[in-house]
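Only one structure is covered here, and it is reproduced in the block below.
One chain of protein is taken out of this complex; the other chains stay put.
Each chain carries a letter (A, B, C, D and E) given by its place in the written order, and its residues are counted from 1.
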Amino acid sequence: MSRPLTTAAQGTEAPLAPAPLAPLPRVMIEPVVAAALREDLGRGGDVTTNATVPASAQATARLVAREAGVIAGLDLAALAFSLVDDRVRFEADLTDGQPAAAGQQVAAVTGPARALLTAERVALNFVSHLSGIATATAEIAAAIADTGTRVCCTRKTTPGLRALEKHAVRAGGGLNHRMGLDDAVLIKDNHVALAGGVAAAVRSARQAVGHMMPIEVEVDTLDQLRELLEDPVDAVLLDNMTPAELAEAVALVDGRIVTEASGRITAQSAPALAASGVDLISTGWITHSAPILDIGLDIAR
Amino acid sequence: MSRPLTTAAQGTEAPLAPAPLAPLPRVMIEPVVAAALREDLGRGGDVTTNATVPASAQATARLVAREAGVIAGLDLAALAFSLVDDRVRFEADLTDGQPAAAGQQVAAVTGPARALLTAERVALNFVSHLSGIATATAEIAAAIADTGTRVCCTRKTTPGLRALEKHAVRAGGGLNHRMGLDDAVLIKDNHVALAGGVAAAVRSARQAVGHMMPIEVEVDTLDQLRELLEDPVDAVLLDNMTPAELAEAVALVDGRIVTEASGRITAQSAPALAASGVDLISTGWITHSAPILDIGLDIAR
Amino acid sequence: MSRPLTTAAQGTEAPLAPAPLAPLPRVMIEPVVAAALREDLGRGGDVTTNATVPASAQATARLVAREAGVIAGLDLAALAFSLVDDRVRFEADLTDGQPAAAGQQVAAVTGPARALLTAERVALNFVSHLSGIATATAEIAAAIADTGTRVCCTRKTTPGLRALEKHAVRAGGGLNHRMGLDDAVLIKDNHVALAGGVAAAVRSARQAVGHMMPIEVEVDTLDQLRELLEDPVDAVLLDNMTPAELAEAVALVDGRIVTEASGRITAQSAPALAASGVDLISTGWITHSAPILDIGLDIAR
Amino acid sequence: MSRPLTTAAQGTEAPLAPAPLAPLPRVMIEPVVAAALREDLGRGGDVTTNATVPASAQATARLVAREAGVIAGLDLAALAFSLVDDRVRFEADLTDGQPAAAGQQVAAVTGPARALLTAERVALNFVSHLSGIATATAEIAAAIADTGTRVCCTRKTTPGLRALEKHAVRAGGGLNHRMGLDDAVLIKDNHVALAGGVAAAVRSARQAVGHMMPIEVEVDTLDQLRELLEDPVDAVLLDNMTPAELAEAVALVDGRIVTEASGRITAQSAPALAASGVDLISTGWITHSAPILDIGLDIAR
Amino acid sequence: MSRPLTTAAQGTEAPLAPAPLAPLPRVMIEPVVAAALREDLGRGGDVTTNATVPASAQATARLVAREAGVIAGLDLAALAFSLVDDRVRFEADLTDGQPAAAGQQVAAVTGPARALLTAERVALNFVSHLSGIATATAEIAAAIADTGTRVCCTRKTTPGLRALEKHAVRAGGGLNHRMGLDDAVLIKDNHVALAGGVAAAVRSARQAVGHMMPIEVEVDTLDQLRELLEDPVDAVLLDNMTPAELAEAVALVDGRIVTEASGRITAQSAPALAASGVDLISTGWITHSAPILDIGLDIAR
Partner (left out) sequence: MSRPLTTAAQGTEAPLAPAPLAPLPRVMIEPVVAAALREDLGRGGDVTTNATVPASAQATARLVAREAGVIAGLDLAALAFSLVDDRVRFEADLTDGQPAAAGQQVAAVTGPARALLTAERVALNFVSHLSGIATATAEIAAAIADTGTRVCCTRKTTPGLRALEKHAVRAGGGLNHRMGLDDAVLIKDNHVALAGGVAAAVRSARQAVGHMMPIEVEVDTLDQLRELLEDPVDAVLLDNMTPAELAEAVALVDGRIVTEASGRITAQSAPALAASGVDLISTGWITHSAPILDIGLDIAR
């Protein structure tokens, strides 16, 4: 295998504490938060709050997890409040990637009451969506925690939110697959068919790309895998295989390249797949279909 | 009730065939589709396809529903392909709002093979996400189809996609609630508390807004409802009430204002709530937690 | 009338002091102010000031109303200065919606002299344009202040400035009509003709929209009004009627729906129209043709 | 005078037919038209039209001048329709800069009825605003047509619309002054005071700028003018002078530099000022306070 | 070496004809071309052309290479013309990546003369800048064409133009290194120092990133290289080494990982470095300091 994954058995290495998740720089998140606020404020602002809440009213609010899960997106929530009124103070009790119990306070927000109410929905939309992804990821990660297999995501993300959703996957303990079409080669069945075979596709790809761009090939059968291994690339995507097929595939690969299983994987099905010894299982479900984590805002006056 | 909903009993009116869903103008959707493509293309474009697929290869692909559901977002899928290469021809078999059976072809796409593969993921991300919302909406709508109650959405939408998700709700047969903070007044508990009571909040709102902005008030108890009805507004949001409480609320209102029930409503719980006779049930679940409708692209060469 | 306007006689209610006008959040106004500055700075910045004024020079300037009027847009002026140099201090003597006498100081600005001169024109362009709208609105409002009628605006606004101009109308004591095409239904003659009559148009609209979207219908004659009242909507736009016709229309409506008069209304013609008892008179003139309020910047060195 | 204006007496030159006004390239106008449409369409599109007008309905509409004036902005109107639906055909009867009589058809628009109604307001907002500016400009130009003086505009334009409004001034037969802060030097009283006198300001400016950037100086008195003429620049702005003072100023200048009069100039006051022989009179009124030219859309079905 | 570069000796593989360079999709290049046009058109458009060239004049122009070089950026030039006027026809004689001789026609452009003149400078600015990069790249590539070494670029690109400049490097026969900070790990001296050594840095990186993100480490000495090879990553950057040191490094690596040499490399110094057998030499010079390729526009009337 070209570059051993840490979670794969690394005999001589002591286990590492996972590094704390790095926040996304403000320059990356400000446009999406500002756009979300403008989408909600429309052409008239928060008419309800402006009509009913005195401008001078101050308030404190608590972001509370209504159910247990892993938190992600706190920086976006904080930014939503401060972009509405920079006098709002946001104090987080947790950081992205940490678990919250049901009923636990996640953050406290203090400032003009109008700003708290105006930014509330946008802040919650971000943090509940991203925490939903982190939680779904963490559930799968937990289900396979006693194996050497790790969970990773796909390009099946919500349009416009890829950087945020990839971050949420990391918050949930998952790894990121490609960030887009341009940062790695993933040769799928259609490419193979149009290129005239796996070998031709691989040769063309090697010719085209530099050394900082890995090459992975999708195979559906063990025969295709055997063909690929005659001239191995960096990784193989084993699509829609049974646990038994995966185990045989892992044996065939024998550590030479990274093995990745995919195909409608859930927390339920993951352990059986991981038992095969694959390095990774990838799933679009955690980004495209995870329900939100219910997080609410309680105003304490 | 100030403006009778058509689905509420309208004695003398013949039932209307629902109007076909109007598409969103291209000027509204092009920025979000272009942004999604740029997000995926990154700084290098589709390296895999460019390396493996001949520029001259032509192909035809079929968008196929892998499971049954209601389709939404076909215009966005079509636009994704044409923004990558304007020679691609997209022929839709259905229009937004129509149901697809499992395995049914939704659209056919013909053109340069590279363009089909490059735009595939973005096109599918849009159509599967929006069809998921339409399908979830339609499920609740179907569950209460034999009542006078209709389902509507909330502002709990994915940041940046509100116009699209509101459209998907309409595709699923639901109604839209507020589009944002600026197009209607919705007085919630926090507003009431900060304004000094329901009556004060309502008076302030009436003073502030014009005749094209409806006023709705959220109440948690029947006592609050009774207080509200002394000086009724356009609608009341009955939050987290049991079916029995809702029925009593509907009786109290007696058709004077629109009644809306909310609180963690699903297709399972909806019929019992609708049996109370409320005009509307609103739910954030259909926009923030609906899983995608699985739609794939099969390339026929 | 579905939702009684506060200014219409409300017997039992004590008169309310109008709520102070809420400012637009910075996240709404910063893009338009920044764009205006970039439009003026072009590709080279303020060559005159940079060539003639020492970088170290400090100055204080006074925004002065050269004529009497109602002020609007102070936040935009303040932002223009601070976006050029965040060391500028802007101290407003008034807030949006307050009247200024001829010669009265509206605000004082202190900071680097270069920044004051560079931002001057953009700041004044905003505040004089928006104060012109507020002043024109206030003139009509004053002319009908002893009636129950209120003035409101239209969608005839300057492209790109709708949110600001709607705010300026509120500053002048007017109400806002629709903010755009998407937040209320306004059925005009062309819609009626293409829908096959008023009744068909109204039925279609009711079918399509949710409870948070009011429906108004434009009528040109009393006969059309009578037809409309057989199945009343939320409001009626009485277009180009004489005061006598309006009075008859108001009598026909008899408080069941909101009545709005339109058609080339000015401060001169407004009182006669208001005498009819209509709830609202709407006019595009206040946004599309109001002259600026002359506001200048006097530098005190 | 450094560069003789053509309209000033040019003895030996035959009079030129004015060149037809060049349209602004689409790449310059598309962003502002698209933004205006998005501002109006909001998050839901044209709900009224979509609910009441059949998708298949075709229509023809006429843009008609309700009053006489000079037309400007037709390209923006055309673009508004085509950005909503590219099947709309827009046929202009006039081009920017041509006069329309009251009641005259300006353009015909044919296509899907929905698109005509959806784009109508944005199209009219552009063309009526810009035609208002062109008409106001043309009125002043006509008032001084028998003199050698020409009218020009200022930087007192509507934020975000400078390029369009400068174009409208040209359509009305006016000349453009500076386009922004960066394309010419205009030394005003505040610059003079902070630079330590006219001579110092002029010397600094000459040092700083290249040969493609003209220098103009504002003076309030004839004494200041005399001082300026000791070391003349390209043009002098004679601010708030009486016709008699202007005549004396023109005599002092004696053709050596361009003379420009400013200060609350209207079509009424312009002829007396022009009689002084100044080369130009400049006015902000034509851009910041001109009422719209009333242009309507008549749908012929 | 984890993934053998095709240009490195691949014994059993037949040599491949390089794949033709794929164009960047229009959705990627349109924003940058439109922005460049707007930057040049400013607030008034092309006043010279509009004043002097009749609107009806048609013309044909030839893009001609004034000196020999490799062409890149033709799509951007074509788009510049068509965004000014979509009636312009652009016929390319070459495609990106092909060489042009001095005096050779690169493309012919036909259409309204005004459009040709208005778009000329922007079109040439793109194609001459990008062809300059392609030519500089090709010069180094040619200098080492008889070795197994290939040239690649860095992140030292012109702000805002990275995707275009990376494309130009490919056009010149070079490979791309990282596209940005997010698509590969490159551990430099500062990272090592702050992480507490090479081994710690590598372990942390492996823990953090997925299998589609390669890891490269920069070393300055052979001792550092030896340390790295105890736990090898995907690639090593050998910074500022002499040809002799490089040769020793290559021998130490012995094909286990990719070797890359960097440090002020030019076409003159490249052959000596390549003789060491390194897989790649990388240089910022080709993107940040390459002079333009002189390409002009000759109008044939």
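The rule is simple: contacts are C-beta pairs under 8 Å (C-beta built on N, C-alpha and C of every residue); 3 or more make two chains touch, one makes a residue touch a chain.
Here the structure is a predicted model, which is why all the values come from computation and not from measurement.
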{"item": "Displayed partners of the chain not shown (whole complex)", "value": "A, B, C, D, E"}
{"item": "Candidates E:Leu94, E:Ala195 or E:Leu222 - the one touching the absent chain", "value": "E:Ala195"}
{"item": "From E:Val64, E:Ile187 or E:Met241, residue that would touch the chain that is not displayed", "value": "E:Ile187"}
{"item": "Of A:Leu37, A:Ala65, A:Ala100 or A:Met179, the one touching the omitted chain in the full complex", "value": "A:Met179"}
{"item": "Contact with the hidden chain (one of D:Val70, D:Leu130 or D:Cys152)", "value": "D:Cys152"}
{"item": "Selected from D:Ile29, D:Val88 or D:Leu175 as touching the chain missing from the view", "value": "D:Leu175"}
{"item": "Contact set of chain B toward the excluded chain (per top definition)", "value": "39, 42-43"}
{"item": "Where the missing chain touches chain E, by residue", "value": "32-33, 35-36, 39-54, 57, 59, 113, 117-118, 121-122, 124-126, 128-129, 132, 155-162, 179-188, 190-195, 200-201, 204-205, 207-209, 213, 285, 288-289, 291-292, 299, 301"}
{"item": "Interface with the unshown chain - residue positions in chain C", "value": "34, 37-38, 41-45, 50-51, 55, 83-86, 114, 118"}
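Criterion: only the chains that are shown with their structure count from here on.
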{"item": "Chain A to chain D, fewest steps along touching chains", "value": "1"}
{"item": "Pair in C-E, C-D or A-D that repeats A-B, with over half of contact pairs matching by residue number", "value": "C-D"}
{"item": "Rotational angle, Cα trace of chain B fitted to chain D, multiple of 5°", "value": "120"}
{"item": "Between chain D and chain C, distance of the C-alpha-averaged centres to the nearest whole Å", "value": "25"}
{"item": "Separation of chain A from chain E, taking each centre as the mean of its C-alpha atoms, in whole Å", "value": "31"}
{"item": "Residue list for chain E, restricted to those that touch at least two other chains", "value": "19, 42-43, 176, 179, 183"}
{"item": "Touch-based graph of the chains, sorted into line, ring, star, complete or other", "value": "complete"}
